[in-house]
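So the structure is just underneath, and the comments pick up after that.
Only one protein chain is missing; all other protein chains are in place.
Labels for the chains are A and B, by order of writing; each one numbers its residues from 1.
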Amino acid sequence: MDEQLLEIIHIMDLRYRWSAGPHLGEFLRGLKAGKILANRCPRCGRHQLPPTPVCGRCHVAMGTDWVELSPRGTVISFSHVVDPMYDAGIGGMRPVPYTLASIVLDGASDVAFFHRLEESTAQRVRQGMRVEAVFRPPSEREGTMEDILHFRAIEENEKRGGSP
Amino acid sequence: MPRGVAVVAVAQTRYESSKPSQHLQDLALEPVQEVLSVSGLQFREDGKGIDATISCSQDHWDGWTISSKNIIDGAGGHLRPEEKVAVDGAYALYYATLCIMGGHYDCVLVVAHTKESQVDGRLVENMGMEPLFSRPLGMDFTSCAALQARIYMRRYGILPEQCARVVVKSRRCSCLNPKALAQGSVSVEEVLASPYLADPIHEMETKPVADGACAVILAEEGKARRWTDKPVMIEGLGSSYDRHYPGYRDLADPSALREAARRAYAMAGIDDPPRDLHVVELSEYFAYQELLWTEGLGLCGPGEGGQLLDSGASSLGGEIPVNPSGGLLSGVPVNVAGLNRAVEATLQLRGEAGARQVEGAERALVHGTGGACGQMHCVLVLRRGW
Partner (left out) sequence: MPERVAIVGIGQTEHQYMRPDVNHEEMIHEAVERALQDAEMNIHEIDTVLMTNMDLFEGHYLADAMSVDGAGMYGRPGFKLNTGGTSGGTAVAAAWHHIASGVFETVLVIGWQKQDATPSIAALATAREPFYDRGLAAGAVGIFASMALQYMQEAGCGEEPAALARVIMADHARRNPYSHLKLDLTVEDVLASRVLVWPVRLLHMSPTSCGACALVLSNEGRARRSPKPPVWIVDTETAHREQSVWRGGCVEPAPGPTAIEVAASRLYNRNGIGHPSREIDVWELYTPSSWALLPWMELFSICEKGRAWRLVEKELIRLDGPIPIEPSGGVVSTNPIGASGVIRVAEAALQIRGEGGERQVHKEVRTALASAWGACHWIVIFLLSKDRP
């Protein structure tokens, strides 16, 4: 038997046009304006990040209680990702390595925010490290998660006035 | 004695050609919130509310592996059971009914959602064909349907005008249905003048691309009677698969549909369907399918689908109205289609169908289908329970 005829390669190219909806849409508009926005459950008061139309625990519809979160926060977990991962957004493999972090933004201790860490920050990252979002210049923002370039380490003395 | 199962509440979105302002979760949440609100029920653990959720959607349409994941919060899945049926929505209702009959749950929320507008559906359906044998030939559900239509029309002398009149009838009804993707009345000439998608199927004889969602709350009979004055009983159910490759099948004989209907009728004690049923909501993805499915459901004999239509019996006001909602040709998304039939049937039995109401309807048939040329069918019989 001709072994070559037992397998045939097909390339399926399905392209999806997603709708962000009003809640995630508001969040993405916020990113474009350089802000991280969350909404809050009217019953349990949890921050919803990303903003959702409904609280998964209380099952109540979200109101219009929008909060701008601080771009600063604390790393609670991180990982240096070395195994290449498919990126459905570009239809190809994502370059490695990169460092993924779970960050609790100041003032919203009930939810963690995921993003990448800047390279030199990644080299010395530890749990508890203070970091800050670095947005792309306004002209380069498109209303996607990539509007945040990465998070970078900050020193406590960099704190702006007013913070506790 | 098996447990009785009844529909407590139904809701549906408006069907539109696209809903760019809604995320998939927003879409599914809309009818869920409505059924919760009209029934006054909530997701609860103490047996005084909804025990579980059964959803219906498809990964390929959503572009999301585990497509129920994106609606889980809205569907009340947190720390609770949710199970996703990955075929037509009528099967989700069928399965929910069995779950309640089995006694493990008393009350189940069924929800179906799909946004056909977000992806090229013909490509999705091409992936529903055998990969090495059929896909390379450009076979999809539309081109296969065209082959089926031609065999059926030739064997029984079904005329293109009769298929076009199905569209005329559906559009007339969809004008009476505020939820329908509004398309206005059309004439036979206009239908036949619309371009072919795949000869002999014209564009207007095809279910239009649609976005939408619907939700149903089902409960064990005793609870249902406490929760609503108008419980709609699920009296019978059945489903059946035909073979996959259309070349194996007699495409003019919907044998899987006959088998699904036989099971549902036996359970509901129906021996003369046109006499015992008062309204039929079936899933016709193409105009000719309404004629063929009426034969498979035993509303008329083989080859008599055209005559049934011509006689006016299947029109609103006739003896056995078929798709007074406007049917799938009025624009209902895949997956949602079968559950939407149940929503419409429930409204009919409750006398809440407005301008499309079938007077005195007490017993309704709900039909869902999937696969090329109607490879699998699901039939439920619903009856006024008060």
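Basically, contacts are C-beta pairs under 8 Å (C-beta built on N, C-alpha and C of every residue); 3 or more make two chains touch, one makes a residue touch a chain.
The structure displayed is predicted, hence computed values, not measured ones.
Taking the complete complex into account, the chain left out of view touches A, B. Touching the chain that is not shown, out of B:Gly102, B:Gly247, B:Gly269 or B:Gly312: B:Gly102 (per the contact rule at the top). Considering the whole complex, the residue from A:Arg40, A:Arg72 or A:Arg116 that touches the absent chain is A:Arg116. Counting the whole complex, the residues of subunit B in touch with the unshown chain are 2, 52, 58-60, 63-70, 72-73, 77-87, 91, 94-95, 98-99, 101-104, 124-125, 127-131, 237-244, 255-256, 259-260, 263, 267, 370-372, 375-376, 378. Residues 6-7, 10, 12, 16, 18, 20, 24, 28, 49-50, 52, 56-57, 76-77, 79-83, 85-89, 100, 102, 104, 109-116, 144-146 are the ones on subunit A that touch the missing chain.
The rule we apply is simple: only the chains that are shown with their structure count from here on.
Put simply, the C-alpha centre of subunit A and that of subunit B have 39 angstrom between them.
Listed in rising order, the residues of subunit A touching subunit B in the complex are 8, 10, 12-25, 52-57, 59, 61.
Subunit B makes touch with subunit A in their complex at residues 19-26, 29, 33, 42-43, 60, 63, 72-74, 76-78, 115, 117-120, 123-124, 127, 131-132, 135.
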